[in-house]
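Here the structure is laid out as structure tokens; the discussion comes afterwards.
Here the complex is missing a single protein chain, while all its other protein chains stay put.
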Amino acid sequence: MTLPGGVHAETYAQDRALIRTPWQWLWFAAFVAVLLLLPFLRPGGAVGIATVIGITLIAVLGLQLTSGCAGQINMGQSAFMGVGAYAAGALAVHLHWSFLMTIPIGGISAAVFGAVFGLAALRIKGFYLALTTIAAQYIFTFAMLKLPKEWFGQSEGLRMDPAVLGSFAFDTDNRIYYLVLAFAALMTYGAWGLMRSRTGRAFIAVRDNDNAAEVIGINVFYYKTLAFFIGAFYAGVAGALWAYYVRYVQADQFTLWLSVWYVGMLIVGGMGSILGAIVGTVVIRLLQELITVVGPQITDLLPTLGGQFVFAAMNMLLGGLIIVFVIFEPRGLVHRWNIVKESYRIWPFPH
Amino acid sequence: MTSLLSQVANGALTGLLYALVAMSFVIIYRSARVFNFAQGEIVVVGAFLVWTLMSAFDLPVWAAVPLALLASVLLGVLIERVILRSLVGEELFAFVMVTIGLLIFIRGVVLVAWGPEVRFFPAVLPMAAVKVGALVFDRAMVIGGALTLVVAAAMSWFFNRTQLGLEMTAVAEDHQTALSLGIPVTRSIAVAWGISGLLSTVAAIIFLNGKGMTFLASDIGFAALPVALLAGLESIGGVVLGGLIVGIALGLASYFLDPIFNGGVAAVFPFVIMVIVLLIRPTGLFGWKTIERI
Amino acid sequence: MLLELTNVEVVYSDVILVLKGVNLSVAEGHIVALLGANGAGKTTTLKAISGLLRSEDGEVTSGSIQFQGVPIHTEEPQNLVRRGLVQVVEGRRILPHMTVEQNLLVGSKVLKDRAERRQVLDKVYGYFPKLVNLRARVSGYLSGGEQQMLVIGRALMARPRLILLDEPSLGLAPMIVTEIFELVESLRRQEGIAFLVVEQNANVALAVADHGYVMENGRIVLYGTGPELRENEDIKEFYLGMSISGHGKSFKDVKHYKRRKRWLG
Amino acid sequence: MVTIWRGVSKTVVMLALAAAATAATAQTEYKVPGLLDFSGPFADLGKQMMARGAVLKWWNDNDGKKLGVKLSLKEYDTRYDGTVVASMWPGILAEMKPIIALGLGGADLNALQQRLPNDKVPVIYAPPGYGFGWHPNQWVFNARATYVHEWTTALVWYAAQNPQKRPLKVAFMSSQASPAYVDLVKGIDKYIKTVLEPKGTATVVITEWIEAQPVDLSSQMKKVIDAKADIIIGTANTTMAAAAMRAMQLHGVNIPTLAAPWHTIWPLAQAMKSYVPWEGHLVVTGIASTAEKNSKAWEFYQALAKGYGLPAEWNPLNLLGISQGLLAVRAVEHAAKKVGGDKLTGAAVYEALTTGSFTEDELMGILPTLTYTKDAPFPLKGGKVRIEWVKDGKYQLATPNWLTMPTDVTKW
Partner (left out) sequence: MPDVAAVSESAAMPARSAAPIIRVDGITLRFGGVTALADVSFEIGASEIHAIIGPNGAGKSCTLNCLNGFNLPQQGRLFLREQEITGFAPHRIARLGVGRTFQGLQLFAGLSVVDNLLTGRHLHMKTGALEGFIYRGWAHAEELRERRRVEEIIDFLEIKNIRHKLVGSLSYGLRKRVDLGRALAMDPKVLLMDEPMAGMNLEEKEDIVRFVIDIREALDIPIVIVEHDMHVVMDIADRITVLDWGHVIARGNPQAIKSDPTVIKAYLGAEVRR
């Protein structure tokens, strides 16, 4: 908790609050306003990007809880997302359930799948665990192509109708944006609550020192499993939203590559903080957008280079950036920001 | 029956080849405690080096292969010096991410330097059939399998018998103790990256011998993952056994399970075995166990 | 002097001051004991000398460390070993998955060829006849005493002039401890190797030590020859609490207000 | 940042427009987004497919000028990643208001096909279609029918060449790594079992699922040999094809394979610098053949290569790009003729695509005459293919003329 000098909590509730100064309130309100008005401020491009960022954010938040907070490296987040998408999709397509039901159930289906790897996490640690979770990806793809066609469509995938609330269909970019925004806000709020409540502390305890945690009464087995359960739940919700956004679900959409990027977002943003997940997701996604936007520009300007060269070079840039980033700021952007803030701070001061 | 035998035998051979790639993971891991996600890309770079020297520069095998091997050793050392060295003492995550960044970066380099087109990898090893009874093997594969055994034996000998190898094993055990004995830890790690680069190129030669190839050949890296993990990330000899186990299990699985699942078991089965083995032995079959203390 | 520390200060992670001006010297062929409570800075002192500090984000920020008259506080550990300065790290850090002989050979980095290694190896086996039969055994399965012998033997493989020995008695039975210190003594006598021994078991260490230092809170607080220190009442009390006199009052009598005052200030 | 770059891009476009204005042409400009893969798994396609840009330029200078329409293509690197496509597309919509778009394949298809009817933007794809895209009222259009349509045509033809007058024994050898591979096997399998088997034309003897990047196929190939297969179908990437070829050489056999031109013979024979190992192997394509020179298609290619900076050679992938570009410009042309060059909309182009035919002439001989309906995103009836093979060490057309595709392929 970093506060400007002179701010003191009068009650424990205040001490616990996330937003504490009028300025912070102002910034927060402005941020919310921009998010709410985005479709009117910058219709089109920004909305599409923001929608995908919102969905990605939910998945990355889940990964933050599993990996950043509870310390269990997970490289199967994209597969968990896929499970959520398929579960929600199948319920919507075959049983015509409302998205209010299918999205949470998608989350829970993913959570159950993820918890299996949580069970493994009790015994398997470090790199071994990270690599074990890669198996989730292969098992997911295999299962989706093998389970009965009546369930998940096998290679055909699932084609979905838009999410509907009463007679209101989320069938335009702006509408689905608000749906995703609502879920992203809810999931972010929930992650924040989780983080500062008993569960979040137990996660960090397990991450920082699982032996000590066990000895002071934290059931490490339960919390490792729970960390995967919750992280995968987030992925499942993200997957279900993705399903409603794209309205088509296929195993091809959820690749190992995507999981790798999610881990990358965490690293860039910073491990272990909700803000880190947000910052990392936004920064990397925008960077990727930038590259897809800048690429054609360069190709236009220097046609002799050819698109192939430009885009491949962009990959070098992106990979190089990550490397440089990890070398110079292995704890992420949020950490750097905190250090900068720290130097302005006069807290803690003797009362 | 012949079909079963053939699948198992060829599976075992394939497993041995995976073991070669797995070995290049293991050699880095045991000395530097880093799992190099970019290993598959290094294999591709090795492959393109050979291809360039042989197909583009028309060098003969005896010149091209040693040159390519040398270059891949240098590549390994370079990566260690430039990137990994500056991360000493950082957390596990940093290493996961930096090698992933490396993966993306090298892929970009490969695309820029060699492009995405399909290339024909030269037949460095003789291509012919080897017949054993009713079984037919690819001679290149058989040579590759034998080569894997030789390389594994050589590596085992190196790490257990030679002074440099012993020192590197000491580094694998405990960086600080190694330091206290006057062993230059960072140099050992650089040597490990060099050896790993070398093995990657050897693997590329055996794998791609006389086949088509694109930058996607890096998939080999992920395919070899279960072998490395199953064996345990510290054991050289174990990797060979791990490769055989995965290969034979794969042969059996595709014979017995493919009809049930309508095929495709080969892609997922190694991972399933890997998870099961790790649940029973969390550091693989031959990996080093650690005692936890508070 | 073989080894001389002058006003050495050590800082960890750029902030935590661990050694606050340590002066200490070891003469050629001497055994010097470094005593003190847990966390007093003994191990840090050894690591500052051997150069291992830097691998733990520690740094010598002032003062000088000289070995054979040459300043060494920026030297890499491998060069120090080459010059004859070896540290035996605390906690019997054998290389558990390697055999006894492999462990020993790893220590012989500075020797130039196989023949020389063989020769030194035989000599070490001469000092530790127990290890001969265990040479092919994986060292993780040795007993504590055997492991302690192994790590000392491993240090000998570098043909050192000075061995920094960190808590050799840790967790060992008295008989074994005695045996180890007898060995230290005979190595000094026969090979002329000097030892700087960090030890909690003051008595056993002072029995063989030519000199001893007592550390507290990163400073040397007491210095003397072995026999002097052995007779010192403070030492007896410091380590054994056997003396009724000394501290003056019982810990039970500490008052609250004292703490309060300090914490409020 | 994005905003800045968008800004920069706008400035650039404005300058270009200003320059164009001085040339005093009254063409209405429409921007056409192109989705390509330059750094993902299909990066090898990217470079070749850029041929479609040359087609647009050519058309602007000829028919476009007459109609007062100018199409300017902007290629994006989607990395064959649905996430990239999904986040990018709304921006493309808002900024370009496209009347038509050029796609690449599965990833963008997945991400877009459900929303296109709302967006009112038809998207043209170059490769054959898939069963999972076979739905009515699609805004996605393939410049040709599905792999299944094309390959079964070749199969029927090949069976007819069979001198022994017994059912042709077909072996499938493909991967389950991607739904696309599975899809084509399923479709052909269904067609053989429901149509060809009763007629005694062909029968499936074995289905071998292999890895997408296989190491060694000798034991799988052994099974195929033991099943006495006459032809192998499904090696739908070069690695699979190359590994299958190696395995056959090992067993000392040569069973012909059937695939698309860019899967097997062309890329691998180029790499191996020899057609000899491919003797008797076939490829089938719904586009003009590269084996045929001095055709109308060839002339068109020459025109593009000379006048419009076509970057690639006369090869199947290049033809893919050209065919895609051609269908796109002709669709725009039909629409422009109907509604006027300055009033074009996505819906108008869609109407043009789903009604009426595009003649072989219009399509410069690159594609056969195509007739679309709203029942499927590809021409269901009247489609035609060319079959090429290696005969006497030479890559050549197996039949002098287009072969008509079967009309009794049902959805699988």
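Every chain is named by a letter (A, B, C and D) in the order it is written, and numbering of its residues begins at 1.
Simple rule for what comes next: contacts are C-beta pairs under 8 Å (C-beta built on N, C-alpha and C of every residue); 3 or more make two chains touch, one makes a residue touch a chain.
None of the values given here were measured: they were computed from a predicted structure.
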Practice task
Tell me which residue among A:Arg159, A:Arg175 or A:Arg201 touches the hidden chain in the full complex.
Solution key: A:Arg201
Practice task
Using the definition of touch stated at the top, determine which of C:Gly29, C:Gly63 or C:Gly140 touches the missing chain.
Solution key: C:Gly140
Exercise for the section: Could you tell which one of C:Thr6, C:Ser25, C:Gln200 or C:Asn232 touches the chain left off the display? Expected result: C:Gln200
Handout entry: Hidden partner interface residues of chain C, rising order
Key = 16, 37-40, 140-144, 167, 169-175, 177-178, 181-182, 185, 200-201, 203-204, 207-208, 216-217, 237, 239-242, 246-247, 250-252, 254, 256, 258-260, 262-263
Fill in the blank from the handout: Note that chain A touches the absent chain at residues 1, 12-13, 15-16, 189-194, 196-202, 204-205, 207-209, 211-221, 226, 230, 272, 348, 350-351
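Methods note: only the chains that are shown with their structure count from here on.
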Fill in the blank from the handout: More contacting C-beta pairs: A-D or B-D? The answer is A-D
Handout entry: Chain centre separation (chain B, chain C; CA means) in Å
Key = 42
Completion exercise
Multi-partner residues in chain A (2 or more other chains touched) are 141-142, 145, 308, 312, 314-315
Handout entry: Where chain D touches two or more other chains at once, by residue number
Key = 38-39, 43, 46-47, 176-177
Fill in the blank from the handout: Full set of chain pairs in contact is A-B, A-D, B-C, B-D
Completion exercise
Interface with chain C, chain B side, in the complex: residues 89, 160, 163, 166-167, 169-170, 173-185, 234, 288
Handout entry: For the chain C and chain B complex, residues of the former touching the latter
Key = 50-52, 55-57, 76-78, 80-82, 86-89, 93, 95-98, 102, 105-110, 117, 154-155, 158
Practice task
Would you tell me which residues of chain D are touching chain A in their complex?
Solution key: 1-3, 5-6, 8-9, 12, 36, 38-39, 43, 46-47, 50, 74-78, 81-84, 86-95, 106-107, 110-111, 113-115, 118, 131-132, 135, 176-180, 182-183, 186, 309, 311
